[in-house]
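This structure is in structure tokens; I'll ask about it shortly.
One protein chain omitted, others in place.
Order of writing sets the chain letters: A and B. Residues in each chain are counted from 1.
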Amino acid sequence: MTSTSGTDVVRTAAALALGDDALILSHRLGEWAGHAPVLEEEVALANIALDLLGQARVLLSLAGDEDELAFLREERAFRNLQLVEQPNGDFAHTIARQLYFSFYQHELYAELAAGDGPFGPLAAKAVKETAYHRDHAEQWTLRLGDGTEESRRRMRTALDALWKFTGEMFAPVDGVEVDWAALEQRWLASLTGVLDRAGLALPEGPRTGAWAAGAGRQGLHTEPFGRMLAEMQHLHRSHPGASW
Amino acid sequence: MTQNWPLWEVFVRSRRGLSHTHAGSLHAPDAEMALRNARDLYTRRGEGISIWVVPSTEITASSPDERDPFFAASADKPYRHPTFYEIPEGVRHL
Partner (left out) sequence: MVAVTPETGPNAAPGTDAGQAGAQDSGVQELGMPDLGAQLAAAFDAAVAADERVEPRDWMPEAYRASLVRQMAQHAHSEIIGMQPEANWITRAPSLRRKAILMAKVQDEAGHGLYLYSAAETLGTSRDELLDKLHSGKQKYSSIFNYPTLTWADVGAIGWLVDGAAITNQVPICRCSYGPYARAMVRICKEESFHQRQGFELLMALSKGTEAQHAMAQDAVDRWWWPSLMMFGPPDDESAHSAQSMAWRIKRHSNDELRQRFVDIAVPQAEALGLTLPDPDLKWNEERGQHDFGAIDWAEFWDVLKGNGPCNDQRINQRRAAHEEGAWVREAAAAYAEKHVRTESEARV
């Protein structure tokens, strides 16, 4: 057996980090099926979930066998951000999560697409998808923020609740060649712009909890994640070696 | 407070060079969302490259009955159609 080079190890770890983000968020969005506030939104959320699942499959395949990685890893081996594993909550929570993540993912993939790194080709395709995800989150943020009193209150609550998971997004990932500090500035600027138009302020308070900083990327997750994985992996694990 | 979103008619251009054709309708709170919903609903298999949305209430139609005599007149002017004219066989580019 040939030894894996250092570059490969780094690339695999990076593919897992990005792939797990997409996989886990896709799963959460998939939980909306049959529960969305209006039929048109069933279709929209499923579109985003399918885009993310497609990205996850490409990325995980760069790191190994997509199904082994998705269904046979233990919780501590997942490298996704804690943000994407957060439960759906109400529609405002889902939109706040989408807003934070899609703005991040879009900036990240745009930069990767422009570079000549190993994720360039994937990012070039995905960036068209993330542009749409970003737009979807933005449109809904405007409507919930500037809709009714209730929607504004719910959106405010959701933005605050998820704020502490956003710091982790900009902890550098080995093998992902971007300027993380600049990425964070662009993210903050575009987020502030949208929230401003929605009549919402940027949440206050720390962007990392005492426990959260960089944790998901190191395999430390939140309690709901274990349950999510139990559900996701149960069938696959119940039939070791079976093909589906 | 109303939760009822108005109805929009959707027109899709399937590829460059073709006109927009009516694809169906949907509900949306406003034009921006109508466009996005139309994109999700009517082009999720790559059926289109451009979309128009129009509030259904903004469409003025020709007559209340689509089998109305409104169009009968044009049916008796066969000379408007090229097939009306006899051309000897072998004559080309006509």
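Here is the rule we go by: contacts are C-beta pairs under 8 Å (C-beta built on N, C-alpha and C of every residue); 3 or more make two chains touch, one makes a residue touch a chain.
Computed from a predicted structure; not experimentally measured.
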Chain not shown: contacting residue from A:79, A:154 or A:221: A:154
Residues from chain B at the interface with the omitted partner, ascending: 1-5, 7, 24-27, 29-30, 33, 41, 44-45, 61, 63-67
For chain A, residues in touch with the removed chain: 23, 27, 30-31, 33-43, 46-47, 49-50, 53-54, 56-57, 60, 66-67, 70-71, 90-91, 142-144, 146-148, 150-151, 154, 231-232, 234-236, 239, 241-244
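Everything below uses one rule, namely that only the chains that are shown with their structure count from here on.
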Mean-CA-position distance for chain B and chain A (Å): 40
Chain B contact footprint on chain A (complex, rising order): 38, 40, 43-44, 47, 135-136, 139, 143, 148
Contacting residues of chain B [partner chain A, same complex]: 1, 5, 26-29, 32-33, 36-37, 40-41, 44
